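One protein chain omitted, others in place.
When the chains are written out, they are named A and B in that same order, and each has its own residue count from 1.
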Amino acid sequence: MTTITRPEGDAQPPATSVKALDRQMERSVIGESNLKRSLRRLRKHRMAVVGAVILVLIILYVLIGSLIFPESSSNFLDTSKRLMAPDAAHPFGTDQVGRDIFIRTIYGGQISLFIAVTAVAVQLAIGVTAGLLAGYFGGLVDTIIMRFAEAMLSIPQIFLALIAVRIFANAIPDFKIGGREFSNTLVVMIIVLGATSWMRLSRIVRSVVLSVKEQEYITAARSLGLPPRRILLRHVLPNCVAPIIVSATLGVASAILLEAYLSFLGLGVRPPTATWGSIISEAKEFLAQGNWWYWFFPAVFIVLTVLGINFLGDGLRDAFDPKSLK
Amino acid sequence: MIKYITRRILQSIPLLFLITFVLFALMNGIGDPLAVYGEARNKPNPQQRMEIMRRLGLDQPIYVQYVYWLIGNDWAQVDVRGDGTLMELGRRKGVLRGDFGMSFRTRQPATQRISERLPNTLILMIPSYVLTVLLALAIGVYSAVRQYSFFDNLVSGMSFFFYSMPIFFIALMCIYIFGVQFQRWGLQPLPIGGMYDPGKTRNFANLLPHLVMPVFCLVAIQLAGYVRFIRSSMLEVLGQDYIRTARSKGMREQRVVRRHALKNAALPLITLIGLDIPFLLAGAVVTEQIFSWPGMGALFIESLTYSDFPVLMVILLLLSIAVVFFQLLTDIVYTWFDPRIRFN
Partner (left out) sequence: MKFMVSFALLVALVVAAFPVVNSVKAQDAKVVVMGFSQEPDTFNGFYSAMAFAQWAMDLGVASLYDYDENGVAVPVLIDAIPTVENGGIAADMLSYTFKVKSDLKWSDGDPLNAEDVVFTFQMVLDKKNNFAQGANIAAAVDSVEAVDDLTVKVTFKEPQPFPENFLSDIGLPAVLPAHILKPVYEAEGTIEQADWNQNPTAFSGPFKVTEWLRGESMTFEPNENYVGGVANFNVVIRFFPDPETAKAALAAGQIQFLTNVAQADAGTLGNLSPDIQVIQVFGGYIEKMTINVRTDDMPGPGHPALRDVKVRQAIRLALNRSEITTNLLGGTTAPTDSLYAGTVFENKNIKTVERDVEAAKKLLDEAGWVVGSDGIREKDGVKLDLRLNSTNAGWRQAYLAVLQQNLAEVGIKTTIGSFPATEYFGQFTNGGILASGLFDLGTYANNTVLTNIVNVSVNEDLACDQVVSEANPAGNNHAGYCNPELDELVKITKTSSDPKVAQEAADKIQELLYNEVPAIPLFPRGDIYGINKSAFAETPRIGSGVGNQFFDIVNWKLN
């Protein structure tokens, strides 16, 4: 029977189920000098390039679109023109109250992408910090953080999200950025999505930390009396890049979808602000009536975004982890 | 080994208490169980509403409600009218004495409402989970072995397509195509919603057509995640030195894959399954709602809509216990697969 040969100096993983899952995500040490090599590999990765191009095009679409059409036109309604098929005036047709779906996908896309990216940032911030602290300090810190993560993991995310929506909804005021007004539900969504999805990432990061902690250069750094913060940021963190990238790319996709589910349950971003997810959940009532354009265009954007991100994520993972290439 | 298991179980008890308290506190923030009367045609009058609240203990502070939930209130006086004129003893025994509370909605024991739904959910979730894992294994291994081939790209693309579609959307599409349009085209339509055709013998032949659409939808949206997971596990293993050694010794590719790679790639999969199985008990919230499947997910949403805390608490408690149990089980299975891991 063959056994897994593990990287030199890897500590024997403690026996918790976390380890087992995480080992799969663990990557060999990548020094900073490897970064350039990784990027070069990424450029050669065909699917990754395709993914990146798709993403860039979508970002350009939502940004340039909003320069051409003012925000008010996204919410302007005319019920006498409701549910009209695509034509020259409304290239993507109109929705149930006669709003232009083309412009709504532009502004909805901004919100969807903004929510997804910032929610993932929150997830990364919490997950990486918790994982680093738990793994590096061990002992009581580790127990508390990991028990807490376990407690949160044992509750379905959608339920956590539903409760969190209720709790934060009245606590945060609306805000303005650059003259545009944003509803507080946007922030609520970001916090909710971020704060309910960091647990798996923190476990992965912790396991990576555990495995590099005992390596010679870390021990050396510690014996030199370097402060823990510096060791964590300079030496430990770079080793977590691969699992972080994988989590982040998957996270963006699942954040867009979770937002759609919350919209479906009537708890998404407050109307009339659109998101791709909320347009689709509105459109479901008209599925049987043959108003295909209502759901088709936002759906295409979600699929393209998720595909693009995942292709890019695959490429990044392969680039940082040459072992997975044959 | 036994010592380890005992320790893990003992460790999880305070965790469960913590979870229940946090859930209980949060639960009070999600809504008002009596709000159901808001749009009702026969509203109870305010005094009646207050009396119902007091009898259900909803006027008490959260920590008192938690204590009642835990150890019951058959030792405490309930001031029904709120003016000290009508006092009666509480009738609850508390979770620690096996009384999981009464559903606000139907005034049945909460445990009974759950036991009605749990088997239905398993009938839906187990086949779809088994199918997902098996299909994912087949596809994941194949596309790892043929990385970046046409098949690999096609399957990745397809699975991502389903992965990125909200399930309610896929589900409604299925209903309109296979339920409504099939009938119009003169094909045999699939039944829309429910588990059995009403009025017919409830056997497997009656059940199967009802299973097709929800299982398809669940498999469709879950598949991508597993395929991805298995594919990358396989890719990692295939890149290992010992695989290269095996190949260079002239071992046939199929044998390499099956004998060495698959076995090692299965380890993380087992862990993932161990993490996922407890959530099969929770059912599929959106799928069950759309396909009118009388399972736990539908019960969950219904209880949430009516803020039926006692039922929600039992569902979540059940999940927490299942999570703890299956983690333990996974660890044990894992040592069995990978002898290098020891309990210490």
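Following the convention adopted for this analysis, a contact is a pair of C-beta atoms (placed from the backbone, for glycine too) under 8 Å apart; a residue touches a chain by one contact, two chains touch by 3 or more.
Fair warning: this is a prediction, and the values are worked out from it, not measured in the lab.
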Requested in this report: Mind giving the shown chains that are in contact with the missing chain?
Outcome: A, B
Query raised in the report: For the chain left off this view, which of B:I192, B:M251, B:I273 or B:L328 is in contact with it?
Result: B:I192
Report task. Among B:R105, B:R228 or B:H260, choose the residue that contacts the chain missing from this document, as touch is defined above. Result -> B:R105
Query - Of B:V256, B:I301, B:L316 or B:V333, the one touching the omitted chain in the full complex - result: B:I301
Query raised in the report: Of the listed residues B:L15, B:V67 or B:I123, which contacts the missing chain in the full complex?
Result: B:I123
Report summary line: Logged for chain B, residues touching the omitted partner chain are 30-53, 55, 59, 80, 86, 88, 102, 105-108, 113, 116-117, 119-120, 123, 126-127, 130, 134, 138, 172, 175-176, 179-180, 183, 189, 191-196, 198-204, 207, 289-292, 294-295, 298-299, 301-302, 305-307
Query raised in the report: Footprint of the hidden chain on chain A, which residues?
Result: 75-77, 79-80, 82, 96-97, 99, 166, 170, 174, 183, 266-267, 270-272, 282, 284-285, 287-289
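Please note the rule applied: only the chains that are shown with their structure count from here on.
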Query raised in the report: Roughly how far is chain A from chain B, going centre to centre by Cα mean, in whole Å?
Result: 23
Report summary line: Counting only contacts in the complex, chain A reaches chain B at residues 2-5, 12-17, 20-21, 23-24, 46-47, 147, 150-151, 153-156, 158-159, 162-163, 166-167, 253, 256-257, 260-261, 264-265, 277, 280-281, 284, 287-288, 295, 299, 302-303, 305-307, 310, 317, 321, 323-326
Requested in this report: Would you pull the chain B residues touching chain A in the complex into a rising list?
Outcome: 15, 18-19, 22-23, 26-27, 29-31, 147-148, 153, 157, 160-161, 163-166, 168-169, 172-173, 176, 180, 228-229, 232-233, 235-242, 246, 260, 264, 267-268, 270-272, 274-275, 278-279, 282, 285-286, 300-301, 304, 316, 319-320, 323-324, 327, 330-331, 334-335, 338, 340-344
